[in-house]
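Everything on this sheet refers to the single structure shown next.
Every protein chain of the complex appears in place save one, which is left out.
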Amino acid sequence: MEAVKAYELELELRQVRELRKAIELKMRELEYAEGIITATKAERKLYRAFADLLIEVTKDEAIEHIERMRLAYKRELERLREKEKEIMEKLSKLSS
Amino acid sequence: MEAVKAYELELELRQVRELRKAIELKMRELEYAEGIITATKAERKLYRAFADLLIEVTKDEAIEHIERMRLAYKRELERLREKEKEIMEKLSKLSS
Amino acid sequence: MEAVKAYELELELRQVRELRKAIELKMRELEYAEGIITATKAERKLYRAFADLLIEVTKDEAIEHIERMRLAYKRELERLREKEKEIMEKLSKLSS
Partner (left out) sequence: MEAVKAYELELELRQVRELRKAIELKMRELEYAEGIITATKAERKLYRAFADLLIEVTKDEAIEHIERMRLAYKRELERLREKEKEIMEKLSKLSS
């Protein structure tokens, strides 16, 4: 029974970590994008993807979107790190 | 045998729920896109993605696409909620 | 041993079917896109996605791409249908 519990916890831990890495990747991409958008004076056309639709957005709209996403990602990353810690504590109790 | 059956039903339930959440997310994205498209007078360029091809569409075409998808998603969500209920009934019968 | 073999075959069958459905979906999307591109006289801007890069393409390039993909998808679908038939034959032998 304990082996099954440990297996399930390890599976959950892996899923939480994959989700965390996926969010960290999206966050880095958006921060990189922000660097490009704000670095140049030359106007670049910008689009935002919504499901299968692309909509032209202004520079200000794009930066506002990035800032909002950055905050949402930060909160989500904190939540996931908390969860990782909890699972690892449960695992260490199981194995002790 | 019953444990295997319950495990399979729980797996199916999780898949149905993930599918439902993915559709709800796409629906919210398209509704958000509709808000942006219709909120401003300024013309924004719009594209629709078909596999790896992007095609420029007009505002009317984009809104028509969103309305059609919204109906299709609603029907699919109802079907998935029915399915969830069925699986949960089967599970409660197994455990009783 | 036979139960394990049957389980593996069913898993393989499900993967082959998911792959087939994914290809059928892409093919329908491209055919739908072709309809839109060829239906109107008005020029629409077109892009093709290559990994994370979008490149503007002409109408002729887009149609040529669709035709080439259609052929590739048809061949792949035939191969997958053959594979499905083979797996189902193996399964029916196991259960007989």
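For this structure, a couple of remarks:
Labels A, B and C are assigned to the chains in the order they are written; within every chain, residues are numbered from 1.
Keep in mind that, in the parts below, a contact is a pair of C-beta atoms (placed from the backbone, for glycine too) under 8 Å apart; a residue touches a chain by one contact, two chains touch by 3 or more.
Worth saying up front: this structure is predicted, and the values here are computed from it rather than measured.
Judged over the whole assembly, touch between the missing chain and the shown ones holds for A, C.
Contact with the undisplayed chain is limited, among C:10, C:24, C:56 or C:78, to C:56. Screening A:11, A:49 or A:72 for touch with the missing chain picks out A:49. In the full complex, the hidden chain is touched by chain C at residues 45, 47, 49-57. Chain A residues in contact with the hidden partner, per the touch definition given at the top, are 26, 29-30, 32-33, 36-37, 44-50, 54, 62, 65-66, 69.
Here is the rule we go by: only the chains that are shown with their structure count from here on.
If you draw each protein chain as a dot and join the dots that touch, you get a simple line with two loose ends. Closest chain to the protein centre (all Cα atoms averaged), using per-chain Cα means: B.
One simple way to say how far apart two chains are is to compare their mean CA positions; for chain B and chain C this gives 21 Å. With centres taken as mean Cα positions, chain C sits 30 Å from chain A. In chain B, the residues that reach two or more other chains under the touch definition are 45, 47, 49-50, 54.
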